[in-house]
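Heads up, one of the protein chains got dropped from this complex, but the rest are sitting where they should.
Residue numbering begins at 1 within each chain, and the chains themselves are lettered A, B, C and D in the order written.
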Amino acid sequence: MDKLLEVKSLGKSFKSKNVEKTIFSNINFHLFDQEIISIIGPSGCGKSTILNIISGVESDFQGEVIIKGQNSSLKNQSEVSYMQQKDLLLPWRNVLENSILGLEINKLNKNKSRENALRLLPEFGLEGSENMFPRHLSGGMRQRVSFLRSILLERPIMLLDEPFSALDSITRSKMHEWVSSILMINKKSVVLVTHDIYEAVLLSDRVLIMGGSPINICMEFEININRPRFKSPNNQKIFSKYEKDISDELLKHVPNNI
Amino acid sequence: MDKLLEVKSLGKSFKSKNVEKTIFSNINFHLFDQEIISIIGPSGCGKSTILNIISGVESDFQGEVIIKGQNSSLKNQSEVSYMQQKDLLLPWRNVLENSILGLEINKLNKNKSRENALRLLPEFGLEGSENMFPRHLSGGMRQRVSFLRSILLERPIMLLDEPFSALDSITRSKMHEWVSSILMINKKSVVLVTHDIYEAVLLSDRVLIMGGSPINICMEFEININRPRFKSPNNQKIFSKYEKDISDELLKHVPNNI
Amino acid sequence: MFQIIFKTVKKYFEYGKFLSIISPLILIFLLLIIWQIGILIFDTPNWMLPSPVAIFQEIIDSKNILFKHSLVTLNESFWGLLLAIILGVIFGIIIFSFKTAERSVYPLIIASQTIPIIAIAPLLLIWVGPGILSKIIVVVLISFFPVVVNLIDGFKNADKDYEKMLKTFNASKIQILLKIHFPFALPYLLSGIKIASVSSIIGAVIGEWVGSTEGLGWLIKVSSPQFLTERMFASIVILSFMAIILFSLSWLLEKFLLRNY
Amino acid sequence: MFQIIFKTVKKYFEYGKFLSIISPLILIFLLLIIWQIGILIFDTPNWMLPSPVAIFQEIIDSKNILFKHSLVTLNESFWGLLLAIILGVIFGIIIFSFKTAERSVYPLIIASQTIPIIAIAPLLLIWVGPGILSKIIVVVLISFFPVVVNLIDGFKNADKDYEKMLKTFNASKIQILLKIHFPFALPYLLSGIKIASVSSIIGAVIGEWVGSTEGLGWLIKVSSPQFLTERMFASIVILSFMAIILFSLSWLLEKFLLRNY
Partner (left out) sequence: QENSETKLALDWYPNSNHGGVYTALEKKYFEDEGLLVDVYIPSDPSTILQTVGAGQDDFGISYQPDLLLARSQGIPVVSIASIVQIPLNSIMSLSSSNISNPSDLKGKTIGYPGIPLNIGILESILDSEGLTISDVELLDVGFDLVPALLSGTVDAVIGAYWTHESILIEMEGQGVSIMKLEDWGVPLYYELILITNEKMIEDNKSLVENFVKAFINGYQDSINHPDDSLDYLIKANPEMNSELEDKGLDLLIPIWSASKPKFGSQEKSVWDGFAQWMIDKNLIDKNLDISKAYDPTFVENLD
């Protein structure tokens, strides 16, 4: 399989008041074509920072990000769609206008974009909200609009930063189902940051554990469960096993101060 | 036991463009002294709206909110501390200044407030971040600062809107432990909105299920597990039972469109 | 769109706001009465400070003259203001987009604000002649500075996170400007426009000071050496009303453009 | 605090920004050369438009006179600006806090902006005399409007969610104003101050026009009928520098106050 995305000895430090604080200095991982990987790690360890670097939001870093064999700093990146942790909805645009923002930027036909978005709204539980403004949405609704926006962009690599953290379990399950089916069909590759171990196991081909001190990717779990995956009495056991293993591993690598 | 807080036939509707959209029209529940209740319900059903009404953030509603036997619209409420779903950190204040904002407003001694806050920082995994500004914090860190801010306010009733949604499982467990111990000691009463059924079972005396159509509180679970509660092989079963019951109940009441 | 404007206006007037509208009128009325009484008590002569009644009388007596000249001034203010906004936006975008422009054009714009127009009025007259152009130039010179400064500060105030998000969408600089910077700067721009709308009036008056034969500025100028103080004040009252009207229009524009903010 | 100011200045100059600083200087220099050449080619007489060289020569020749009058004008501008900011903040707070004030005081403030100062000069002289007070009043009258408008708009721009949060903390109105509205309005206020800092200079010039025997405005006024056009332009150049300096100071203040935004 092709390495669609490769991250090589990535390092990032922030300067504040002359003090240089290193977040991580040697992160390595890769993403194959049509693969879903999850990154799990303690809050504040640098997961969002990694996605920022891959997507180009953060441009000051050490190491290399290679997308389709090319160094991403060459700035011709139109491979990546990034759903950030903050929803970043534009307050003056309603749900529909917000969700097609990416398409608008890429100069797609506006009517077709709207149609596309409207078609997906029910799946996202946003039917009838298309004319609402962000400040009138609940937290979970905002998150879904933001998710919809990056889904609509239709790029081969998707970076998702805690896309379902504000959703209740039912809505979340629905999104899980929808996501796994849609990703299969559309042949997307995904880097998913999540705090929900079950979610990671359910959706990913591999789960990367981030942690330790200095922080790095300290463990990788390959999830060998047939797709489509559902938690059923049949695979209850294997699910639980993965969950427990990941949980234990995490516990090992949590730095003391967090 | 005293009914510390009572919500009677609460109704809320929003007007937008002449159309009146009713979110809920008859919500009733109460909170006893030193009790912890959780509200679980689908995204967008109105959980945050309920907390907004109780805290006084939203003042236009139907029905009654009675705090310590008094109608809360009398506006002498200094019983409630509210951690909102959005973190609402002031960008120009650093972590320490943000966390003591409530104390500052209540004109407490500034040095003592700082000391108090600094003492709690390690428990919140924020040690060494006291001088950082919100824009330099990770999503989970922001949430913890916001939580710290409402904890420091030391009011008898705490309203917590998804306080741990952005935290990884380990950090979350730590917060759970800390919260249950601290709430016990300080005799607080809590209304917790959460999407994490396990969290609800772990922390609450009662779990209220919100849902249905029209939306109301459609079920209440009393959680009879001795405190302090830990997930141990001993109570694994009873935990799972509650979790499953709640999950099933939720599934029943999810409105079709979400 | 007109419907929305209409609704904004309507909304503003309903909600039983009648009282809160007349209470300030009462206050202003009281001030006028105090002024009138003060003049009666101290027996202030007209040429020193005319009484409100005298000014009002003059407005009625000379309504034709005043009306004619008002139209001239309003016309100059309006076109000058429009041009000031357009130029302000253009310069704002240029200065914000190019570091070199910020360091070279911006100081020149600041410098342009210190030119005492009355002093260079004769030169202006020589350069562009006595037509409406010279007045519009003065209006622009005076009004466009607040637009530029506010717009640039508004641009700078835009949330970096949104800008970066648009970059991940492969947005061009112009797209980022249009979809992020501009909407973020809009409230600032509108404050600038409100300031400019008021200064456009005084700009027209100053423009009329030299090389003109009409407009309220000219009327004030010729009334002054004739000691027609009531007429001077009547003109100032009308100028004030014009400024309040232009300000209110800008305010309505603001309400309309920021309705979803 | 001074250390922080120093650092801001230092930061501005380091990062090898040398080139980006001199490139605009080169641009301005080029403009001056074009001007000079234009004057040589068209043989423009001095009284119409003096050449940059002649202006520069005049600055050197009359440096003592210019310096003396500059100090006077700078002094008036500075105190006027300070007062304008203080009054602007006070009025801004009053207008924002009381609906009635918004509907009564605000229109009066707008009206005050339309008074042609040159026209009411005699009244101003009658009321306060030709001392520094009359100049400061003119500076305040001209400079405080942008401060008021921007501050009020800044207040209104504050995020309602934060305001409501503070209410759950039982914050008083004043606390909400200080901890939420004011910080949110600060960027707006500082834009207003930047505009005011520039208009304070022209305010002082106009103030000197009204009645004075010193200051650059007076110098310009007396140079004009004597045909000392170079001196007039030399004064304008110095006024421009003063405006750029006051603007830069406001800008540094902005950088300092908004360092954590």
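In the analysis below, a contact is a pair of C-beta atoms (placed from the backbone, for glycine too) under 8 Å apart; a residue touches a chain by one contact, two chains touch by 3 or more.
On a predicted model such as this, the values are computed, not experimentally measured, just so you know.
Remark: the omitted chain is touched by one listed residue; of D:Leu108, D:Leu125 or D:Leu186 this is D:Leu125. Check C:Met48, C:Leu71 or C:Ile90 against the missing chain and you find that the one touching it is C:Met48. Only one of the listed residues, C:Phe91, C:Trp218 or C:Phe233, touches the absent chain: C:Trp218. Residues of chain D that touch the chain left out of the display are 45, 47-48, 65, 118, 121-123, 125-126, 129-130, 209-213, 218-219, 221-228, 231. Looking at chain C, the residues touching the absent chain are 45-48, 118, 121-123, 125-126, 129-130, 209-213, 218, 221-222, 224-229.
To be clear about the criterion, only the chains that are shown with their structure count from here on.
Our note on geometry: chain C versus chain D, Cα centroid distance of 17 Å, whole angstroms. One simple way to say how far apart two chains are is to compare their mean CA positions; for chain A and chain D this gives 50 Å. Residue positions of chain D touching 2 or more other chains: there are none.
Residues of chain B in contact with two or more other chains: 86.
Arrangement of the chains shown, judged by which pairs touch: one closed cycle in which each chain has exactly two touching partners. Screening every pair of chains for touch gives A-B, A-C, B-D, C-D.
If you check the complex, the residues on chain B that touch chain D are 55-57, 77-78, 80-82, 84, 86, 88, 90-94, 101-102, 104-106, 133, 153. Those residues of chain C that touch chain A in the complex are listed here as 161-162, 164-171, 175, 179-180, 183, 260-261.
Residues 20-21, 23-25, 27-28, 48-49, 99-100, 103-104, 107-108, 110-111, 113-116, 118-120, 122-123, 126, 145-146, 149-150, 153, 157, 187-188, 190-191, 194-195, 198-199, 201-202, 205-206, 209, 217, 220-221, 224, 232, 236, 239-240, 242-244, 247 of chain D touch chain C in their complex.
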